[in-house]
Every structure is written in C-alpha cells, then in structure tokens.
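For this depiction, one protein chain was excluded, whereas all remaining protein chains were kept in their positions.
Entry: chain A
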Amino acid sequence: MAISTEPEAALSVLPRADGSAKYSHAGYTVTASVNGPIEAQRRDEHAYEAVVDVIVRPAAGAGGTRERHLESILQSSLSQIILIKNFPRSLIQIVLQIESTPENDYVNTKLVQASLNFPIIPALLQTAVLALLSAAVPMRATATASVVAVVPEGQTKRMVVDPSPRDLDIAKSVHVLAFTSHDELLLAESEGDFTVKEWDDVYETAQRICCRPATTAETDMAIDDEAAGPDMRHFLRSTMETKIAADLHWK
C-alpha cells in the first residue's frame, strides 16, 4: 500500500451537511461533517454557550472507550477555538468517520483494541478544522497538529514525524502537539518514557511543522530543501484558497 506523505484534502464533499471535509495523510483517511449551529437537545443545552459535540466513528467495529477518549480530547481542543459564546443554547455537531488507518503487514491486527490510538489525533483534528471552515463556523483561530515519535536508534534517539506503524511499535514515546494559528500551544498529549529535554526537542520539531511562517514565493524553494516534514499551516491555507477560488469562479 502506497502511503502518501503529502497531506491531501477535499472540502464540502457531502451534499447534505453544513460543512464537510475529507483529509488523508500518512495512511490515515478521515471524513468529517459539521452541522451547526443547530438546536441543542434540552438536556445538553447551555445557557451561555454552544455545545460542541464530537463523534468519532471507527472504520471497523463499534466505538468504545478509545473513541470516547479521542472525542473528549478533541472536544476540549475544539471548544477552545470555536467562538462558542456567540451561539448560546445551540449545538455544533462534528462527526468524524475514520475511513482507513495504515496497516502493519507484519502483525495481525485485532479489531478491538483498548489502547489509545495516538497518531490518529492530528488527522482527526485537521479534518475537524477543515470541516468547520467549510461550514463557516466562526473560529478564534485555526489549528494545525502533528505527531512525533521518539525512536531509539542504537545508543541515540531519533525524532520521527508522522511515524509508520512499525516505528510506533519500537518508539520510546509518542507525542501529539497542536498549535493555533497564533502559534499558541493548543494540545499536548504524550505517551511513554521521555525526558524534559526530549519533550523540548519534540516541541520544537512539531512547532516547525505546524507554525512555519508564511513564505514569499522567492524564498519558498530554499526553505523546502532543508525543511523536514510537511508545512501544515501552508497546506491549510492553500486548501482554503483553492476552495474559495473555485466557489467564486463566477465572479
């Protein structure tokens, strides 16, 4: 199976939802739909702000504790960037359907896994943000996320951005970091053994991927050569630009 290293996205793929996006990166494919602001149920509604409801649906098998955990992580991150105070007593519903995950050819996969699937969080968050943009839900900032694994290599350790399932098996620790478009840290989740120094390195790597400043056309080439990993912020921007250009084609 060919795993694409460059992220790909399509906006407004579903005809009925208010906003939707399909995103694939590093073997993960996720489709998201956003409906909102819609009427919240009586028992959920909040008098001063909108309720953000995130539903994660696995590709195979029924959702369990793992999905509920992912939902709670995403829910708290997305509530931070959506202007929920603008929509009291309403609901913003985000459904994330996982379509495919990278498979490890050397291990037989079990359907029900209790462990947390860390490396999928960036794909989920990225798709959610794209779908929210497509639904034109007012947001304080956009967000970009990245996953970094610390993989031992002999005596030293190596940072792997967007690790493959085999890298994850041998990784000492896995970190997920998300940043807003104002370069603020939005989400930091870590798993495994690591030192403060390692975390600082991971933070720098993730920040380089998520928060690369906008470049002009001339300097673009030079930076591409040395930079490791995709430029998520530029990707988000160019996806939206393409979509808006297509939408305003008639003008």
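Note that a contact is a pair of C-beta atoms (placed from the backbone, for glycine too) under 8 Å apart; a residue touches a chain by one contact, two chains touch by 3 or more; residues count from 1.
We adopt the following convention: contacts and distances are computed from a predicted model.
> For the chain omitted from this view, which of "Karyogamy protein KAR4", "Ribosomal RNA-processing protein 42", "Eukaryotic translation initiation factor 3 subunit F" or "Exosome complex component RRP45" is its UniProt protein name?
When "Karyogamy protein KAR4", "Ribosomal RNA-processing protein 42", "Eukaryotic translation initiation factor 3 subunit F" or "Exosome complex component RRP45" are compared with UniProt, the left-out chain turns out to be "Exosome complex component RRP45".
> Looking beyond the chains shown, say which of A:Ala26, A:Val95 or A:Cys211 touches the absent one.
A:Val95
> Touching the absent chain in the whole complex: find that residue among A:Ala47, A:Ala62, A:Val196 or A:Leu248.
A:Ala62
> Hey, which chain A residues sit against the chain that's not shown?
Listed in rising order, the touching residues are 1-2, 14-17, 29, 31, 33, 35, 38-39, 41, 55, 57, 59-62, 93, 95, 97, 99-100, 103, 105-108, 110-111.
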